[in-house]
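One chain of protein is taken out of this complex; the other chains stay put.
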Amino acid sequence: MDQLLQQLINGLAWGAIYALIALGYTMVYGVLRLINFAHGDVYMVGAMMAYYLAHWLGFAVAPSTIGFVIVLTSSMLICGALGALIELVAYRPLRNRPRMSMLITAIGVSMLLEFGGQRVFGPDPKFFPQLIESRSLFKAGAVVLTNIDLLVICVSLFLMVVLRFIVLRTKIGLAVRAVSFSFETSSLMGINVNTVISVTFVIGSALAAAAGAMVGLRNPKIEPLMGVLPGVKAFVAAVLGGIGNFPGAVVGGLVMGVTETLVAAYFSSTYRDAVAFVILIVVLLVRPAGLFGKVTVEKV
Amino acid sequence: MALLELTDCSLTFGGLKAVSAFSFTLDAGQLVGLIGPNGAGKTTVFNLITGVYRPDRGEIRMQGQSIAGLPTFRINRSGIARTFQGIRLFPNMSVLDNVVVGANQHIARAPVAMLFRTAAFARHNAELHAQCMATLTLLGLAARAHEAAGTLSYGEQRRLEIARALATRPKLLLLDEPAAGMNPQEKVELMEQIRLIREKLQLGILIIEHDMKLIMKMCERITVLDHGETIAVGKPEQIQIDERVIKAYLGEPVAHDS
Amino acid sequence: MELLKRNAVPLLLVAAQWPVGWLLSQTVNSYYLQIIVYIGINAMLAVSLNLINGITGQFSLGHAGFMAVGAYVSAACSLFLVNGWPAALALPAILLAGGLAAALAGLVVGLPTLRLRGDYLAITTLGFGEIIRVVILNTAAVGGARGLGGMPPLSDFASVYACTIVCVLVIWRLVHSPLGKAFTAVREDEIAAAAMGIDTTRYKITAFVLGAFWAGVAGALFAHFIGYIHTNSFTFLKSVEVVVMVVLGGMGSISGAIIAAAVLTVLTEALRFLADYRMIIYSVLLIVMMLTRPGGLLGRHEITQWRFWSSRTAR
Partner (left out) sequence: MAHPISARRSTTVSVFALLCALLCVLPCVLLCVTGCKGKTDEIVIGEFGSLTGGTATFGTSTHAGVLQALDEINARGGLLGKKVKVVTEDDQSKPEEAVSAVLKLIKQNNVVAVIGEVASSRSLAAAPQCQRNKIPMLSPASTNPKVTEAGDYIFRACFIDPFQGSTMAKFAVNSLKLKRFAILTDTKNDYSVGLAQYFRETAKKLGAEIVAEESYSEGDIEFKAQLTSIKTKSPEAVFVPGYYTECALIARQAKELGLTVPLLGGDGWDSPKTTEIGGAAVDGTYFTNHYSEQENRPEVKKFIDTYKQRNAGKVPDAMAVLGYDSMMMMADAITRAGSTEGPKIRDALAATKNFAAVSGTITIDAQRNAQKSIVVLKIDAGRFTFVESVAP
């Protein structure tokens, strides 16, 4: 029982990270119908930026919670700008072209960030400064909850609430939803589609950066290829929840995190990566549009 | 025996009754019109017949065989071919290839001959080619056989849809607004072509059309739908004076907008 | 006899690979020869994926998985089953084994998943590729993380190119036959194709199985050319690489896929002098190529179509 509880905590903290990344996939997919392959690498850049900021701003030697907040938000801003830049350079010129072409530039950008990252940041893993000292908040039997785990879950939750507010309660959120619904109609209705798409990329990338910085704090080893696998997994999570659907991405991420942890704990850690995909395939066979996605019927 | 027979077919989307208790028969060689205001459920009837949707209730029989709920391609193989309201050609394929795809069911399945390009294969190809060209000629498209279907004009695309449907060698042809977007001259030509097809191939034809002149001139019988319900059935001259039909089209003094 | 006469040119072409291969081995050094062989293998992968992604309009991201199945099954076959057979017998045996195993995998994956659309299909095929890799990694009989080695060098220039030619020929003749035009019809408009009596699922599965078969053959050739295989060669990145070839060549264009395979294979080698900047430049070039020719090098056209030569409007 203790072990199960512990595994659930591990899984939730890890799932929150997936959820944050998955949200970016889902947002971009919603407006562009594009699998943004570079998204996982933006998450990596987020972690790297946080690392360098922490060193440049001196928080690495004088850790503090405020320091972490500053590092986190600045990293989010930088990656937001990076996301918008990627969209502007690599995706916008291809917007009215076959969808496949955009997918290939997305792959190109992803490779550029990965190999460029290995060149610029160096391929060796970096130690992410412990801006907040890890300690256990409480111990009940064999169950340990660390402050970092709690922080990851809370910050993720907070960001998701903010996102929900933006999407449901603001004008730009309304525009994002409109563009997700129909590209052409929204532009006819006077929505500046370019702005909306840029904003989508800014928000999605900022969320990924937040995930990156928090992973740095929680699992303090960062390297240029750290985004590859979580990127794929988060995309799986987004599809699992029903791509294009915001709550779906969050639930998908949490489900992925918890299942992976439980599978590793009780079934076989060897097959953990495979099981994630098996679950995805099974879910899709039962619900072809994911857990929360709606099956769209083509009008004939 | 009727060629096509629908008994009491109903379909609802969510809470909306798209088609309710629709019954209908069409005999071999008949040309029947299906009309009604926008949103009356005409295309939905086509989609029911061709298996795009499955009726919630009711029976659809083609030559006595039940076809309700069969996959679309099986229904086509039972002898029903259709055109689409919003044109659905294979735009990047040539005009001729569109028709060749239509003839798919009538091509010999001989993988070995195909891979080795045997003499029999070439002969078969030549025949197929001649047949497809004949179909195109029938609809006045032979000259454009090698152009990409997407580059044709609107009217030509509509005619190509008919040609493609004919290539499946149907017994029943469903035409969904074949004259939409055509100019008067083209419409006259189209009417002539449809008449010719019917004479030559002895097909049953069910046609949805908004151009009343065209419908009244061509059809032997007309069924009028409104809000998913049949409101009138009869000869063109009867329909023209039917009060419910007029009301449905022009609305009552305090009209519900449709 | 009549068959022979009608197929004289392709048969001669296939047969000519052996003298050409011998000639090349005498004149060209083994480094270039190896690049040429990689081009052949990649062309086979690109053309077979093109059947699935380009011509039939599905979106598979698991081609490396099928390649892995072909590579491992054929390797196991030549190590444990046909060990000691003369090469002339062993080669067709392992190619067939690899191809059929991959085709079977294609069928198993395709049957349940092909009703999914677009990106959902992509992610499940990707998932399948990863599952295959994890399974191989944990199967001690085929080496697991240590890889599988010791296969006899059964494939060389001649066998690779003979297979490539046969693969291209089969797929070309299939999709350009009246019956095969339905593959393209499925891509163009699935609903219309079904309304024309085409069993779209069957065509999709045929494309999937046939594509997987040739990926398996390519995997078998690859395994017996290098003589050592490891799951690191069949990652999701390899699948992506093949997708890039298909898109860059022009979705649906067989000749485009071949050209793109050649261009990309040579490009990675030609950029070698850049050392660790190589892949950075490669990815930049990829983006630039896509931005300047969004429809791919040949668009949907084949290099044989005069339209491509005579007018620049073709994209």
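When the chains are written out, they are named A, B and C in that same order, and each has its own residue count from 1.
Definition applied: contacts are C-beta pairs under 8 Å (C-beta built on N, C-alpha and C of every residue); 3 or more make two chains touch, one makes a residue touch a chain.
Source: prediction; values computed, not measured.
The set of chain A residues touching the chain not shown comprises 3, 6-7, 10-11, 14, 115, 118, 122-125, 127, 130, 134, 136, 139, 142, 144, 146, 215, 219-221, 223, 225-226, 228-229, 260-262, 264-266, 269-270, 272-273.
Remark: the residues of chain C touching the chain excluded from display are 6, 9-10, 13, 28-32, 34-36, 38-39, 137-138, 144-147, 149, 165, 168-169, 172-173, 176, 178, 181, 222, 226-233, 255, 258-259, 262, 266, 269-270, 272-273, 275-276, 278-279, 302-307.
One rule holds in what follows: only the chains that are shown with their structure count from here on.
Taken together, chain B and chain C share the touching chains A. With centres computed as the average of Cα coordinates, no chain lies farther from chain A than B. When every chain is reduced to the mean of its C-alpha atoms, the one closest to the centre of the whole protein set is C.
Interface comparison, A-B against A-C: more C-beta pairs in contact at A-C. Once the centre of each chain is set as its mean CA position, chain B and chain C turn out to be 41 Å apart.
For the pair chain A and chain B, the distance between C-alpha centroids works out to 49 Å. Shown for chain B are the residues in touch with two or more other chains, namely 52, 84, 88. Residue positions of chain A with contacts to 2 or more other chains are 300. Against chain A, in their complex, chain B makes its touches with residues 43, 47, 52, 84, 86, 88.
Across the complex, chain C meets chain B through its residues 2-3, 6-7, 169-170, 173-174, 177-182, 184-185, 188-189, 191-200, 252, 300.
Residue ranges of chain C in contact with chain A, taken from their complex: 112-113, 115-117, 119-120, 122-124, 126-128, 130-131, 134-135, 137-138, 191, 236, 240, 243-244, 247-248, 251, 276-277, 279-280, 282-284, 286-287, 290-291, 294-296.
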